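With one protein chain removed, the remaining protein chains of the complex are shown where they sit.
Per-chain residue numbering starts at 1, and chain names A and B are given in the order in which the chains are listed.
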Amino acid sequence: MTDIRENWIFAEKSINKINSATFQLITKMKSISEIPVTVVLLESQADSFENEIKQYGPDKILTVKDDELDKADDVSVASALSGLIDKFGTPISFIFAATTFGRSVAPRLQAKLLTGLTADCLDLSFEDDLLVQTKPSYGDNIMCEIVIPDFKPQMATVRPNIFKAEKVFDDTTKIVEINDLNWDKDANIQITTHVLPAKTDENLATADRIVALGRGGKQDLNNANELANKINATVGVTRPLTDMDEFDQSQQIGQSGETVAPDLLINLGVSGSVQFTAGIENANTIVSVNTDKHAPIFKQSDYCFNGSSEDFLKALNKVL
Amino acid sequence: MKIVVGLKQVPETTNVKINEKTKNIDRRGVSGVINKYDRNALQTALDIRDVVGGTVIAMSMGPNDFAVSLQEALSLGADEAVLLSDRAFGGADTLATGYVLAEAIKKIGGVDLVIMGQQSVDADTGQMGPIVAEMLGISQVTYADEIQPKSDNELRIKRYDDNIEQEIIAKTPLMLTTTGNAGKPEYVNVVEIKNSFEKPLTTWTSKDMPVDSNRLGQSGSPTVVRRIMSPEPKERAGKMLSTDATKAAEELAGILHEENLLAEED
């Protein structure tokens, strides 16, 4: 098999759209290497997701138009991807989003190609053609730097939402359409339902976004609810608010309540007692609003607004 | 059904640190346990066996002390256990580990179903299931949340993931990997432990399987761990936004967009 000087990225689809992790990967790969970036897209005849992908400026998109591959199982997709490599050559790297699908197809392909794969990377860089992959292990307590010196493609899955996606406005992406790819269909797997997940219950412990109200924010409940609706967040409270009729114990964050780990936590009128902050250490980004410039919560926050929660909520609801 | 369950012994806590002197992972005082997702895999296998009949074989590749975890699997109800242990297997990455597991499953022969945990909690890769499935040339369903036997050679499987919910009907031979929702792992019964020693636990080395020595251990591993590090401790920047509410809201909205912190519109 011939080697080609390209980095490949697999375009992952959720239902009826491209997963934004794909765009993030395009931007990242372009920023760390001069090697041309090729996106591999499997879609039905009727779709044209290449137009969306193009906006992020990959050098090339290989579009396989095949209705049967559109919602195919892991085995069929891995077979199609290895078919593409047979056809076009072996790229320097082949990167997937570390989603359920990416983490299932990539190792299957790895075993076909007998190369290395690093899972769930948090960072990527190049030393010449060597892809340096940083991955967490032991539940993110240890970081490992992993390389695949002697095999190609160097494969990795990358955790979504670590990198930023940036659109570019030059229209130089080359689109190659493939209509005659051979791949093996897996006849043993029959996907009988394939739908968007039903909205899950509001559950603080698993929520991705939380708006938390404290004693200083309780009068702004309506504005807070509006914000929560806008950004699809769950509402949590400090303990004193659980005495109010509007809230119950299950909404309490903290040591004697829930431990939360959202991507985004917005605290409104929360002072930042140890019992509260014990429950928020694993939040990714914390924004806090407080009228007291010296409120302890500010020491535990990434972004702080010193002012009233009412003013802040009204302004934020307007811009979002 | 003949079912093989892959089990990995992992440290009882993932709260480990790097030893400043040796630059290695400090495992002082940390003993081993069965990887938690593998408990779901084992329970799923036992539940299926109890409905359709058959045998459950627990299998692990690793040093001799992994035998304790296999014995534990026998105490939990597995019928047989196989330990794959050989100096030549040491230092294997996922590809080289998968190769040995696949060869051992071939040696057992006639296996209908292989079940593994969705990932191990130490290496956190989740690659073993798909790799072994590919090497065996069988179908796969990963991250399975609910599994029910439909007939002697068919399973009905549900997976719910952040993006897509699926129901799948899968025919054997098949590889399944299980999430923490699959099966309800039970506790080892205090009295059953001793009875488990009446069940067979065999050890196979590289000589017991027709393996290519170039594909074993470190030499069969394409990945190289160059360095291990402690993660940067998370310091909260405490950046003050503008004191003007409108300006602050605009600043924050920009940051939230840039950092992908807002929900994607569905």
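Definition applied: contacts are C-beta pairs under 8 Å (C-beta built on N, C-alpha and C of every residue); 3 or more make two chains touch, one makes a residue touch a chain.
What we mean here is this: contacts and distances are computed from a predicted model.
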Name of the absent chain as recorded in UniProt (options "Thiosulfate oxidation carrier complex protein SoxZ", "Nucleoside ABC transporter membrane protein", "Acyl-CoA dehydrogenase" or "Putative glutamine transport system permease protein GlnP"): "Acyl-CoA dehydrogenase"
Option from B:15, B:151, B:189 or B:219 whose C-beta touches the chain left out: B:189
One chain is left out of this view; which of B:43, B:71, B:97 or B:206 touches it in the full complex? B:71
Touching the left-out chain: which of A:114, A:130, A:278 or A:320? A:278
For review purposes, identify every residue of subunit B that touches the missing chain, sorted by number. 12, 31, 33, 67-68, 71-72, 75, 187-194, 197, 201
What subunit A residues would touch the chain not displayed? 256, 274, 278
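The rule is simple: only the chains that are shown with their structure count from here on.
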Please name which positions on subunit A make contact with subunit B in the complex. 14-15, 19-20, 24, 73-75, 78, 99-101, 103-108, 110-112, 114-120, 132, 135-151, 161, 164-165, 186, 188-198, 208-209, 231-232, 263-264, 284-287, 298-307, 311-312, 314-316, 318-320
Sort out for me which residues of subunit B touch subunit A in the complex. 11, 14-18, 25, 93-95, 98, 119, 121-135, 138-143, 159-172, 174, 221-231, 236-241, 243, 245-246, 248-250, 252-253, 255-256, 258-264, 266
